[in-house]
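Each chain you see keeps its place in the complex, though not every chain is here.
As written, the chain order gives the labels A and B, with residue 1 at the start of each chain.
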Amino acid sequence: MKERFYQRDVISILEFERSELEYLFEITDKFLNYIDRKLHLLDGKIIALAFFEPSTRTRLSFEVAAKKLGADVISFAGEEALSISKGENLTDTIKMLDNYSDLIVIRHRLEGAAKYAAEIAEKPIINAGDGKQHHPTQAMIDLYTIKKLFGAIDGLTYGVLGDLRYGRAITSFIYGISLFRPKKVYLISPEALRVREEVLELLRNKNIVYEEKYNVEEVIDQLDVLYVTRIQKERFPDPMEYEKVRGSYRVTYELLKHGKKELKVLHPLPKVDEIDHGVDVSTYAAYYIQAKYGVPIRMSLLTLILGAKL
Amino acid sequence: MKERFYQRDVISILEFERSELEYLFEITDKFLNYIDRKLHLLDGKIIALAFFEPSTRTRLSFEVAAKKLGADVISFAGEEALSISKGENLTDTIKMLDNYSDLIVIRHRLEGAAKYAAEIAEKPIINAGDGKQHHPTQAMIDLYTIKKLFGAIDGLTYGVLGDLRYGRAITSFIYGISLFRPKKVYLISPEALRVREEVLELLRNKNIVYEEKYNVEEVIDQLDVLYVTRIQKERFPDPMEYEKVRGSYRVTYELLKHGKKELKVLHPLPKVDEIDHGVDVSTYAAYYIQAKYGVPIRMSLLTLILGAKL
């Protein structure tokens, strides 16, 4: 199984087989035991972090994973990344990083940027988020969190709540559970942010039972997992539209009390105000644990791709 | 004494006892001997630098201290920090860093941010400056510099010059000397930037002899130490007010010649034009030596807090 990861590009969670993810999770279990130590599995390797779109959390999580493994990290972000994306063609930037590093982590606003980079670079590419669909390492973290909390990903009822049309983390999560056998998936969003038809088609092809909903209250008592993401005001053509729906997509402790006792709320973070602070300190909140798994998942992936001896 | 530092949050210099600072200075003396070598006391540790407000000097000084000790560093600053402070709640950011690192260094515009972070984080927090009062590691450097220059902090006459109302470095310095037995402290500033009443009250409670002055010329001949900081134009409601006082708060070689031969000028740096270039090359200038002590003081503090074997 190891050789399936060696030098592999990671562009979309949909490229993975269930068995591959399960293998990754096994390795991650092992890394969890050594999380407080510096390992030297990637001594002498250089990981390039190319964040054309800012994401402190994802960037730092990859950086910590790399450094805990003994690798060196080079990176650009913020203003610098912006001036690159304006002045220079992506091809030449990727060629530069390909030349300087052993593996490139890329985040980009544009759909397909990671795939394009993978075509140019000889070194493996990890997509740390591009366009509106793909953020495969986030999906790996999400699935691993559920595995750790419930013992299995199969057989659970999922609610996914938020911007299902443009949100890349939530779309990748839907793709991720489609590789398993969920009992049912409720797709909950305002009209303007419904899931795209191609995603629904994919669910049908994989025989995933799903239902679209406008309202989380209706289904809250059936859910094992509620995956929440932010609804951005800017997505609505009419701001009044946003104000109308806003309240019904805020997750409060009150709401969760109508759910199962074991219900867990996930969120890729950062969150703004879509989850009430009361939830943070409740047993429903799984997003801080979820965040913790970012480092060991990425450690496993880096180690496997670069073929370090485990 | 060592155990008093172990896993300790460093929020304000006022939390420290004199004996604790003296212990820190002893350790710093030892580090001074090894300043050109890479030590491996913090191998495998990760230090997070969270600079929500920019400060290249303080950031780099912590970074060098950490790296000289063998630790890895993760950080954000500039644009990235800005977008975090806008989009995301501080709680979640601190939880993220708490998760990724062994110790968090934080700088923030808002008063109390470091204390708040310390309440959230399990890992120790070092305040690298917040609000208008606290910059404890700067005060440690300042006091250590005086100890090295004069052999003692007690018994000296101090002039503190500049923005005593909003300046955090200078306020921390006043707090710092209040832990010792200065002969007298002259608080020199324009009317609009006088020291706050709570600070005066603290000095009275500690029986520190002080006097407020508008004018440095009056007292220059009595001083052993003159601590200078910048007076920012923006602090004055009326720009004409600023132009009026400006000249009298500029420190020139001419002025210093009226002081004692042993008089030393300190400044937390960076300076703009509040000290004449003629002073830089004179024996009065102690600010470049002071800056040099930034790294060994922070090395001591990191080592003690993280409990590395010395």
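Structure notes:
We adopt the following convention: a residue touches a chain if its C-beta (ideal position, glycine included) is under 8 Å from a C-beta of that chain, and two chains touch if they have at least 3 such contacts.
Model, not experiment: these values are computed from the prediction.
Complete-complex copy count for the single protein sequence, taken from this structure file and not limited to the 2 chains in place, is 3.
Methods note: only the chains that are shown with their structure count from here on.
If you average the Cα atoms of subunit A and of subunit B, the two centres end up 41 Å apart.
Listed in rising order, the residues of subunit B touching subunit A in the complex are 43-44, 46, 48, 72, 74, 76, 78-80, 83-84, 87-89, 91-93, 95-97, 99-101.
Of all residues in subunit A, only 37-38, 54, 56-57, 60-61, 63-64, 67-68, 77-79, 269-272, 280, 288, 291-292, 295 touch subunit B in the complex they form.
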